[in-house]
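For this view, one protein chain was removed and the others were kept in their places.
We just call them A and B in the order they show up, numbering each chain from 1.
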Amino acid sequence: MNKIWNYIKDWFIEMGSPPLFFKWSSKILPWLLFISITVFIVGLLWGLFYSPTDYKQGDVYRIIYIHVPSAILGQSIFMFMAICGFITMVWRVKISGMLLKSAAPIGASFTLIALLTGSIWGKPTWGTWWVWDARLTSTLILFFIYAAIIGLHSSIDNKTKADRAISILSLVGIAIIPIIKKSVDWWQTLHQPSTFSLTSAPSMTPDMYQPLLLCVLGFYLIFALLLTMNLRAEVVIREKNRSWVSKQFLNLER
Amino acid sequence: MKSNIYNWFFLILRRDLLMAFRRSSTYITPLIFFLIVISFFPIALSPDQDFLRSLAPGVIWIAALLSSLLAIETIFSEDFRDGTLDEFFISNDPSFVLVFAKVLCHWLVTGFPILLASLISSLILYLPVSSLLPMICSLILGTFFMSLLGAIGAALSLGKSAILSAIIVLPFSIPTLLMGTAAVSSAIDYQDYSGFLLIMGAMLAIGVPGLCLLTVEAILLNYE
Partner (left out) sequence: MIEQISTIISMDGNGLYVWSCLFILFFIIGINIYLPNRKLNRIYKENKAKAQ
């Protein structure tokens, strides 16, 4: 058992070493690009054109196919970052710090998308652009936390030190976000209850539910794509003076 | 072994308190800042009694948060600059206790004067007497939690601008702010407020070990 565990651990550490990561990510990047963009576009087309119109909200409800997946992503990217932060802090794995750093702007972007589309959706349905409702507020705070993490990372010059600094911050964040959500929930809430739940049956018709599921999958794949691109850039920038960069990335033989 | 830790704790606490009291600005500045912010609200908004009463919990809490963050970057920076912090970490005594003592000292120097000032500001803002007890209790719990959070922000932004630590800390202070204002305003409406105080206490109970350990980790970042 211990042997298998060590084997897996070694494999992960080896795959995470910058030169090897750059090599295998170059191979899978075109595939990832193709698959993620296909699923993304198909999900959006299905949702925006072929799914039935909602009897209460009309066609405006179609924003759900953009809004809900990006809100889900905004939260799950933070969870991902906290896991990376834990690995960075405990085992000092270099690549997980870089993963943490490159996931932060993507998470902030998805949270921003969720906020903007939510506010656009609010205008025709609630009549205002912004309501101080529980979910909107906690998403806004999530965005601020992302901003704090990005700001902290950019303020520290030594990048490995900055990685560890934001790993601490992401751990504080993952502990406090549930508390923020609960405490904010005590306000009068206007937002519809969440569409997705792992434990109970969906409250929408399957015609609307299936494209939403596909959209969420597409958004996750897009996240994987963006993360790979960001991480590749990060790896090359940090190690630009190493010999493997000039060999693999620049195709120069020295 | 046990007495050793206590000795170490009280040594740090006594040293920091002495240093704070030799320089009166450390405990006077947050106090004055708090009172100035409080008195700006009636001037800027309206001196109407009912209006101010409904506003008071939020105003007091925002002022308390800001003024407890005001002096937070001095918690480690001076000791870091003159090398005292290095000595503390080199010595075999637990650094966790060191951080806790420093946080407690910061709270005694800034949080405690704010408690007294909040009594005065409750008069200015026409808070009913029945809401004084929850206000004091929630401020005790909340400002201590803010000192803990501020310590981690100060440790992460050691040697950087003070505004950075505020940006790091403020998003995380939302639960404290919400819970504190909810406790005071439910006391104004003669409702039960004990639930909010219990949750704030629970956050503090988790925060003392968790945040202190993470703060130690954050300070150690500067010694690489």
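In this text, a contact is a pair of C-beta atoms (placed from the backbone, for glycine too) under 8 Å apart; a residue touches a chain by one contact, two chains touch by 3 or more.
Because the structure is a prediction, the values reported are computed rather than measured.
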For the chain not depicted, the shown chains it touches: A
Contact partner of the left-out chain, one of A:Val39, A:Ile63, A:Ile95 or A:Leu140: A:Ile63
Omitted-chain contact residue, chosen from A:Phe86, A:Phe144 or A:Phe249: A:Phe249
From A:Ile72, A:Ile113 or A:Val216, residue that would touch the chain that is not displayed: A:Ile113
Residue in contact with the excluded chain [from A:Phe78, A:Trp121 or A:Tyr220]: A:Trp121
Touching residues on chain A - with respect to the absent chain: 44, 48-49, 58-60, 62-63, 66-67, 70, 102, 105-106, 109, 112-113, 116-117, 120-121, 123-124, 222, 225-226, 229-230, 232-234, 236-237, 240, 245-246, 249-250, 252
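Everything that follows uses one rule, which is that only the chains that are shown with their structure count from here on.
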Geometric centre distance via CA averages, chain B-chain A, whole Å: 33
Residues of chain A defined as touching chain B within the complex: 89, 141, 144-145, 147-148, 151-152, 155-156, 158, 161, 164-165, 168-169, 171-173, 175-176, 179-180, 183-184, 186
Chain B - residues contacting chain A, complex: 149, 152, 156-157, 160-161, 164, 167-168, 170-172, 174-175, 178-179, 182, 199, 203, 206, 210-211, 214, 217-218, 221, 224
